[in-house]
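All protein chains of the complex are present and in place, except for one that has been dropped.
Here the chain labels run A, B and C in written order, and each chain numbers its own residues starting at 1.
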Amino acid sequence: MGLAIGVDVGGTKVAAGVVDEDGRILDKVRYPTPASSEAATADVIGDAVEELIGRHEVSAVGIGAAGFVDENRSTVLFAPNLAWRDEPLKELLSQRVDVPVVVENDANAMAWAEYRFGAGRGEDYLVCITLGTGIGGGIVLNGQMFRGKFGFGAEVGHFRVVPHGRRCGCGQRGCWEQYASGRALVAEAQDLALTQPDIAEGLLKRAEGDVGGIEGAMITDLAKQGDPGAVWAFERVADWTGQGLATLAAILDPGRFVLGGGVSDAGDVLLEPVLASFRRNITGRSFRKVPDIRIAEFGSEAGIIGAADLARV
Amino acid sequence: MGLAIGVDVGGTKVAAGVVDEDGRILDKVRYPTPASSEAATADVIGDAVEELIGRHEVSAVGIGAAGFVDENRSTVLFAPNLAWRDEPLKELLSQRVDVPVVVENDANAMAWAEYRFGAGRGEDYLVCITLGTGIGGGIVLNGQMFRGKFGFGAEVGHFRVVPHGRRCGCGQRGCWEQYASGRALVAEAQDLALTQPDIAEGLLKRAEGDVGGIEGAMITDLAKQGDPGAVWAFERVADWTGQGLATLAAILDPGRFVLGGGVSDAGDVLLEPVLASFRRNITGRSFRKVPDIRIAEFGSEAGIIGAADLARV
Amino acid sequence: MGLAIGVDVGGTKVAAGVVDEDGRILDKVRYPTPASSEAATADVIGDAVEELIGRHEVSAVGIGAAGFVDENRSTVLFAPNLAWRDEPLKELLSQRVDVPVVVENDANAMAWAEYRFGAGRGEDYLVCITLGTGIGGGIVLNGQMFRGKFGFGAEVGHFRVVPHGRRCGCGQRGCWEQYASGRALVAEAQDLALTQPDIAEGLLKRAEGDVGGIEGAMITDLAKQGDPGAVWAFERVADWTGQGLATLAAILDPGRFVLGGGVSDAGDVLLEPVLASFRRNITGRSFRKVPDIRIAEFGSEAGIIGAADLARV
Partner (left out) sequence: MGLAIGVDVGGTKVAAGVVDEDGRILDKVRYPTPASSEAATADVIGDAVEELIGRHEVSAVGIGAAGFVDENRSTVLFAPNLAWRDEPLKELLSQRVDVPVVVENDANAMAWAEYRFGAGRGEDYLVCITLGTGIGGGIVLNGQMFRGKFGFGAEVGHFRVVPHGRRCGCGQRGCWEQYASGRALVAEAQDLALTQPDIAEGLLKRAEGDVGGIEGAMITDLAKQGDPGAVWAFERVADWTGQGLATLAAILDPGRFVLGGGVSDAGDVLLEPVLASFRRNITGRSFRKVPDIRIAEFGSEAGIIGAADLARV
């Protein structure tokens, strides 16, 4: 099938790359996401793709977008960060380029990249969780991307882990992403700083005494150095991550979980307490086989690689 | 493929039937489950199957058992109610009969019966929930029985809905089956009778004043007659059922749910509040397509029908 | 003891009144709370008191402030809305006026007003709950204002009702005031509008389609007219109110609860589901005597009346 283009459309930037059959990015362009309108974003995507097509011979284009994508892999039904509602992205782009175009949920694209070329390689029953600002999920079953009946499969950020729990932007309460995402990590650290400033001393120092100034990268950095407050925040998030994985294992029985997204940059600081929590919370551990859990291999480029490869499939 | 035998192995009885290609049971035998030993149960299964094979020409045998079945559909790894551990059921039975034998989780068998011949017909993305003493689940994806990597998929009774919730026989806390099963229905009714005997008047009368004597069939019967205490118990269980279905919809995105098991005998008394709860709890209802929810068509024979048909597949 | 002055210090206004021995306000002044500094607020309080002293012969001054007050009724240790930390209010005011001055928690003052002249009259074991933006509490035991060892008794807004629940401004999670206050009422209504706009139709219409524009007074107004979405929001808040009262009854065993604050303006729309929830949630209802629950008689003037009367005691 040769080369394909993958596009990762986020709230702040549009990144597109030419990806070969081994998952390597040969060329890459990047533009800011225009704030003006939905149409402008589609134009930027088209520009980026045309630019790359001018330089490489490609056989397909895959677009990964943070949102609900319809089952025909054509239209973004709803993308909270991009203000898209029923955006016919495939149709719009097909007017500008001659190769086949598919639209994918961005977490699906990331999962596929890990499945094909990264931490999920060799495991045909794979669940990939993206712990970013929120939580995204991608599921590979029997070696195929699982999309569900209507294209909304693996919206794992929004199953409930706490009845009457924290309010979620989706209008529900107690969604997993309020407990195990990057936003949750910051909430844990900030509330620790408010209630137990002695333990959060390192975090407060880094944030120059401003509780509201404690941020994710700061917590990750300090946790890697063993700072007690930062490690505590990771342990809280890891505990909820493990609980959520236990729910997913009860339903999906995968062979492996892969954890990606910004929170996973912490590596073992995250992974070890996640494993411990998962072991504590999974039903039937003493008589069932349990999946292993790994950190994702690709960082921010997983979306490009996966979207491109899914377009080739 | 012609006729097949389905066997439903439960804690109290072994029921076997000859099933035709349209899902009809042509002949049926039934024996008590021997209390003596695991081996005795396998013998009874063998006897029942041989008895039916003596009367019909069958091409395959499917055994549905309440327990964890390995991915080769051969061995029951763990069956709490049958005291089985690593019981090689396929091997044992294959020594006695000449046709192919498969072993299936009983909830899978029931789901398959509904998918092929019942309330799930025509829907290739189907999740069937059995609300019995506990909760079982069966998932059909793209028209195929989903078993997961290791054969443990759809153990939906044991995802957590309440952190620090009610103790479950599995050793965990807050499992869904502690809130939305037949056992949960009885718990709701009994606790209502303890704390609000005025509302539970009808239930208490039927149980002759003995709170501990309130049973599932009694609650179903009274609820159908509109008894306030019984209806209240169903509403509590229905609320949790709807919450659990919302979690499953977020992950699996099916086209339809089918509710079976003893609790579903209540029909609309269960279904209507489940629908209301599901609508309240699913994320993104205003922009996504949502699955419908139906009551199962087969009762206690679903296990036989499904196990037989899965053996033919 | 004759006349006394009561001062109610809030985040937006300072209101002071001359109160007679029957709890009537004879004269009243009101100034905006200065935004500039803590000292300025103390000055405004002094100005208001001097103005009233110039017109009436008073024997004592009581100041009710939303915050933690020390056990000597002298210093506001912490007042989140007034930016006070260790503000020596009694000392400051005593430099300007010749009569005795006491400082009280505002919820204590409101409770005392209800106990002496309002819905708590005649009941020497009284718990008064103020359901405002947050939740305040005042406890009368054996006819005396209960303040606890350090002056922090009855901080009932901050006992936990949901583990891992909604984040509270205090840094903890799941505090009662996140579930049963005016803020909680708005949260329930807004999230209903997001997830079930059909039920929230009336609320959305009143807020001109803007979910974020749904406010407390709007919900109260619509609920009194029977609007389904507004009534639903009240039922949610009332359910949590009743659960919290059941916790307080288990610990304090009062003879009566009085509910005040803005949420209580809804009257029976609030009271009836609170009573039902309380009955459901209190332990031992069938063999113990249970307190009754009433709506407060005084509205926003309770703080002035109670602070004045407590100064006389």
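Assume a residue touches a chain if its C-beta (ideal position, glycine included) is under 8 Å from a C-beta of that chain, and two chains touch if they have at least 3 such contacts.
Here the structure is a predicted model, which is why all the values come from computation and not from measurement.
Checked against the hidden chain, the listed residues A:R73, A:K90, A:R147 or A:H164 yield one contact partner: A:H164.
Checked against the full complex, the one of C:V29, C:V99, C:V211 or C:L252 touching the unshown chain is C:L252.
Checked against the full complex, the one of C:R30, C:R85 or C:K205 touching the unshown chain is C:R85. When you scan C:L141, C:L275 or C:I295 for touch with the missing chain, the hit is C:L141.
Chain C meets the missing chain through residues 68, 77-78, 85, 124-125, 137, 141, 146-156, 158-163, 168, 170-172, 175, 243, 246-248, 250-255, 281, 283-284, 287-289, 291. In the full complex, the hidden chain is touched by chain A at residues 163-164, 195-197, 279-280, 285-286.
Along chain B, the points of touch with the absent chain fall at residues 162-167, 170-173, 179, 187, 191, 194-195.
Here, only the chains that are shown with their structure count from here on.
Judged by shared residue numbers over all numbers used at their interface, chain A and chain C contact each other through mostly the same positions, with over half in common. For this pair, chain A with chain B, the centres built from the Cα atoms lie 34 Å apart.
Chain B and chain C have centres, each the mean of its CA atoms, that are 51 Å apart.
Once the centre of each chain is set as its mean CA position, chain A and chain C turn out to be 44 Å apart.
Of all residues in chain B, those that touch two or more other chains are 163.
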